[in-house]
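Note that one protein chain of the assembly has been removed; the remaining protein chains are unaltered in position.
Up next, chain A:
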Amino acid sequence: MSELNDLLMPKLGLTMTEGLLSEWCVSPGDAVSEGDVIFIVETDKVATEVSAQAGGTIGELLVQEGETVSVGAVVARWTGPGQGFTTDQPDEGGAPADGASMSSKEKHAAKSADISESMPEPQGVVSSSVRVVATPLARRLAHEHGVDMVGITGSGPRGRIKAEDVRAVVSRSDQARSAFLEQAAERTPAGGVVQTMARRMVEAKQTVPHFYLATEVEVTELMGLRERLNDNDDAPKLTINHFIIAAVASALRAMPEQNRIWDNGDIVQFQSVDVGVAVSTEKGLMAPVLRDLDSCSLDDIALRATDLVDRTREGQATRDDLQGGAITISNAGMFNVTYMTPIINPPQSAILGIGSVRELFRPATDGTPVLHREMGVVLAGDHRLHDGASGLRFLNRVIELLQDPYRLLRGV
């Protein structure tokens, strides 16, 4: 017996990565002639007969019937003269292109492919070769509806995919979708504010490369301090959020590199310390900005934040209130959530998501459980400006201030 060469699992469609070898049509020792079916491959789309393009004798079968293997995997060895099946000896004589061809069981012209063109490169790179036979209109419709034509069975002459074949696929999926949607109660167009928010969120998530840093803040000291300070009816009531605003403002002042935004290729450095606060309103989520927090006291922050939030809830926020700043604080702590992973509000470059305060035991250095009160924080940053290291420096600064909140009493 002459030298054995490899028979490979062919790539039968653009999306095919593996194939189920459903049936061997030959046994070891069988002599096959050109055109003889060697094996049958099933993909999720179609069963395809793989036939020899040249004569040869089957050596050994390396894959069991029913086994699924990757495209390009060796499924058998044979003496076929075409060296094209050999992946590890590409330079050894013979035309590398001739091996076998396949013809679909379903008389599917789109599936006819030359196995040689779908041969992996020696490095295992797989190139696709399936030509979809379709009318120009069918192609246009498939493109418009985002339909993958490889999976469509053409009803035209010689299996050509026609417009109606594409429409049938589109209509099947439309029907499934509308049947599902009709179960839902009613459909109304979204209001202007919601539309705007939807558009901005899509834009933010699609154009801003987000990265996220998640950790916890130990807030026992903070809760205690807040309680003591609020035990004075003459002073403004302080919330956890007011402390967070103060901490973020203080960190921004100390780390101006965090007080920047990316604007169409330019880096904009803010001089004043401005912090946005996400506010849930009847019309949807809004993010007004507290300005010039430099040297602000906690009480000032409390008064100004309360006023800004109230105005925003009442729909009185001005256009000026709603823009500026490099960062927003989005506090979902009241909603019983451990971590809130927020979306940056462009053109800002960061957003801090705050979770609920949880009580849990942490081991002390000697292993004894200690009760902690922790608040989950997630900083989302714009990776065009910031990175994990700079983001962590900023986040740790904020955390230090919140875990040692007395430092905030000196003001921002």
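Methods note: contacts are C-beta pairs under 8 Å (C-beta built on N, C-alpha and C of every residue); 3 or more make two chains touch, one makes a residue touch a chain; residues count from 1.
Simple rule for what comes next: contacts and distances are computed from a predicted model.
In the listed set "ABC transporter permease", "2-oxoisovalerate dehydrogenase subunit beta", "General L-amino acid transport system ATP-binding protein" or "Chemotaxis protein CheA", the entry agreeing with the UniProt name of the missing subunit chain is "2-oxoisovalerate dehydrogenase subunit beta". Screening A:R140, A:R172 or A:R362 against the full complex identifies A:R140 as the residue touching the chain left out. Within the complete assembly, A:P157 is the residue of A:P157, A:P189, A:G265 or A:P363 that touches the hidden chain.
Although one chain is not shown, part of chain A still touches it, namely residues 135-140, 156-157, 162-164.
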